[in-house]
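With one protein chain removed, the remaining protein chains of the complex are shown where they sit.
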Amino acid sequence: MTLTAAAHAAGAPASARQQVTMSGAINRALRDAMTADADVVVFGEDVGTLGGVFRVTDGIARDFGQDRCFDTPLAEAGIVGFAVGMAMAGFRPVIEMQFDAFAFPAFEQIASHVAKMRNRTAGRVNLPIVIRIPFGGGIGGVEHHCDSSEAYYAHTPGLKVVTPATVEDAYTLLREAINDPDPVIFMEPKRLYWSKGSIESAVAATTFESFGHAAVRREGTDVTLVAYGPSVDVAMQAASAAIESGWSVEVVDLRTIVPFDDETVVNSVRKTGRCVVVQEAQGFAGVGAEIAARVQERAFHSLHAPVLRVAGLDIPYPPPKLEHLHLPGVERVLDAIARLQWDDNADTRFLANASKGGAA
Amino acid sequence: MSVSTISTTGRTFMLPDLGEGLTEAEVIEWHVAPGDEVHVDQIVVTVETAKATVDLPCPYSGPVLTLHNAPGAVVEVGRPLLTIGAERISGAEEQSGSGNVLVGYGTSEAKRSGRRRVNPEGRPTAANNLGSDAAARTINAPATTAPATAAPSVAPKVISPVVRKLARDNQISLARLAPSGPGDVIRRADVEAAVRMGEAGLASQEVAPAQVPAGADRADDIRTPLRGVRKTIADKLTRSRREIPEATTWVDVDATGLMAAKDEIKAVNAVARIGLLALFARISIAGLTKFPELNARVNVEAQEIVQLRDINLSFAAQSPRGLVVPVVHDAAEMTTAELAAALRELTELARDDKLTPAQMTGGTFTLNNYGVFGTDGAAPIINYPEAAMLGVGRIIDRPWAHEGQVALRKVAQLGLTFDHRVCDGRTAGGFLRFVADCVERPVLLLAEL
Partner (left out) sequence: MTTHTSTPVTQTVPSDRPFARGLIPAPMPVRFLDDLGHRVQVFNDDYPEPSSEQLVAAYSAMVIGRRFDIQATALAKQGRLAVYPPSRGQEACQIASVLALSQDDWAFPTYRDSMALVTRGLDPVEVLTVPHGSAHCGYDPRANRTAPQCTPLATQLIHAVGFASGEKRKGRPTVAMAFVGDGGTSEGDFHEALNFAAVFKAPVVFLVQNNKYAISVPLSKQTAAPSLGYKGIGYGIASEQVDGNDVMAVLAVLNKAVAHARSGQGPVLVEAHTYRLDAHTNADDATRYRDSQEVEDWLRRDPIARLEAWLRHEGLIDDAFVASVAQKAEAFAADIRDRMSVDLALDPMSLFDNVFAAPTTQLLEQRAMVEAELEAEAASR
């Protein structure tokens, strides 16, 4: 059992600088939300008695009762559709899709109904549903357990897409997601479930207004790395490593993909003049492509180099033994930074006659 | 498009889209004839679409006036089927004549008749219509944007939007820069160099690749490619000679008086450091005021001569990269002391290679003191797009007819090279004579100040 579960089962407040895991932070957020609002209910496969395959809902069914936290039959479309009906009846369902790829059977319910109900009914029926989805790889998982499907949801109007990268944000953003009158796809970077952090100040907050507000995790002057979810960690590591090469790297954590914080991202790129987007998901037609398009449109005149993306390869997620080649790592990010036309040297990668040219 | 139109002669039922995107239907059989009374929803015609055969009910009651198509005819969605005569019209039906009633979901849109609106930001120029269709809209693209013409000569590649903007702000034509970087990418250094050489406002031209001179292929020949700044200068000189029908007139002057005046000024006001160049500048300005035709330029496209109001005096100076031509803007507004200071400041900046683009553009007349090279005269090339240049040779002792005697005086040759389109020999000669008179007897300037 985690520190969190033990502490909270006893009703003890978090002591100063107590570290909890991200999984524990989510657990705590669920509990606090359920305590604050009797209409918040949690359900999905194995979330009740077992407490979730990642222990995220550990102890909740026991402490809040089977009415508030219960197991469902193994049917993802059914779970989401059931949540639609429950929401129509006045509940605030927080449901779980056990792994990223297992949400696909539910995709129709999500895209055709969850995303559209408010719009279809001209605002008369809204669905305050949170769909929690563990996503991303880097855990040595077998097929279907490591995908990153955020692009499908980001591309569907009517859904908010939230990707916490830190333990504190896991708490804060989930609280806000549950409070939101609209559906939220809450994507949890599973390889960070066991990372540790403090949620002390987050827990003490009375309002949660982080959606649409990206965070500058590290300030720098030479280049902006834009990342979300598990890639923020990679970006931060790359930023540290970049010091050796003389680059001062700024890291922007999007926190929410929808709503998107254009202002913070653009201000950062206007300052640095260079931008690299880091994402785990396959690059082609991914969220990174949208970010790059927005940055070049809005910060065009400040750019010293093209906006680059470091992303997963355009392949089905590979088996565990090869996933390290697929996932964007620090080296690949540094390679991308190196391509950013420093010292008036053009990036000739895509030029046919790259070898031609005289001396200045 | 509407299902109904109200006219004094009746209401017309148009063929609707009967199947989510159908575009037409064939009339199979009419079930009514002109003159028949029909009631609402009565089946009046059978039509066949690509999907099905459909009996159509009439939306109106009244006498049938016209059947618009014979059996076998293929009718387009939105076209008339039949017209029913006007009847006692109810309030609601009256309203339906607004023409808004739906027909033809998914059928063809109204034909577009040209661009429906200007760019909402109010800039309707073709250069900004990036999203609009038709190459026709790019005909008038301004010359400063890179021409997207066909074949191997593609638009210039620039290392970044920041550098591209730098070039544009300084009126550097990208197409005239020879990129120094790999991949033929214009680098910031290229643009900055061009700016420092004072090149400005040139129309685009083809970038001519460096040519190896035919035949003379000897290993120990020294080859310097015409690229970058060197190329820009070469192009400008060539253009000047090609376009401007210039003429030169010259005169020898006894500059002893001017030299003496200089010394007298120095004795009284050494601080101002008014040297010969400043005095020649003052005289030139007075001359241009008297002969404003020479402070002009010819605009070939507009087919006009523009006499410029301001006098911006260009002069030759040395820089580490070679000859540069800084400009003293609004020289006519300055006192001689101010002129001297400006000339001195610009000379220093040139020597330190720190001239800004603004300091190297906009000249209207050039003062060229080539005497420092130790020569007497020249037929200089006009500093395009100006119309005239005053050249001053070396000032040395020479025998001169002075007060009826032969004496050694400080003699120099003055030359005026001018664009013969802006004036005739009389004006040019008048200007040069005036300058010469002021040099010989500086006190004459008092009358012109």
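As written, the chains take the letters A and B, and residue 1 is the first residue of each chain.
Here is the rule we go by: a residue touches a chain if its C-beta (ideal position, glycine included) is under 8 Å from a C-beta of that chain, and two chains touch if they have at least 3 such contacts.
Keep in mind that what you see is a predicted model, and the values were worked out from it rather than measured.
K.L.:
Touching the left-out chain: which of A:55, A:160 or A:175?
P.N.:
In the full complex, the listed residue that touches the missing chain is A:160.
K.L.:
Please pick, from A:72, A:98, A:166 or A:198, the residue that touches the omitted chain in the full complex.
P.N.:
Of the listed residues, the one touching the omitted chain is A:72.
K.L.:
Thinking of the whole complex, not just what is shown, which of A:83, A:162, A:236 or A:281 touches the missing chain?
P.N.:
A:83
K.L.:
With the missing chain put back, one of B:16, B:179, B:363 or B:380 would touch it. Which one?
P.N.:
The single option touching the absent chain is B:16.
K.L.:
Provide the residue numbers of chain B that touch the chain removed from this figure.
P.N.:
Against the left-out chain, chain B lists 3-4, 13-20, 22, 40-41, 51-59, 90, 92-93, 95-96, 98, 100-106, 116-118, 120.
K.L.:
Suppose we count only contacts with the excluded chain; which residues of chain A make the list?
P.N.:
67, 72-73, 75, 77-78, 81-91, 105, 108-109, 112-113, 116-126, 157-158, 160, 180-182, 212, 258-260, 262-263
Assume only the chains that are shown with their structure count from here on.
K.L.:
Would you kindly tell me how far, in whole Å, the mean C-alpha position of chain B lies from that of chain A?
P.N.:
49
K.L.:
Which positions of chain A touch chain B when the two form their complex?
P.N.:
Per the touch definition, chain A meets chain B at residues 273, 300-305, 341, 344-346, 348, 351, 353-360.
K.L.:
Enumerate the contact residues on chain B facing chain A in the complex.
P.N.:
It is residues 157, 159-162, 165, 178-185, 187-190, 193, 210, 225, 227-228 of chain B that touch chain A.
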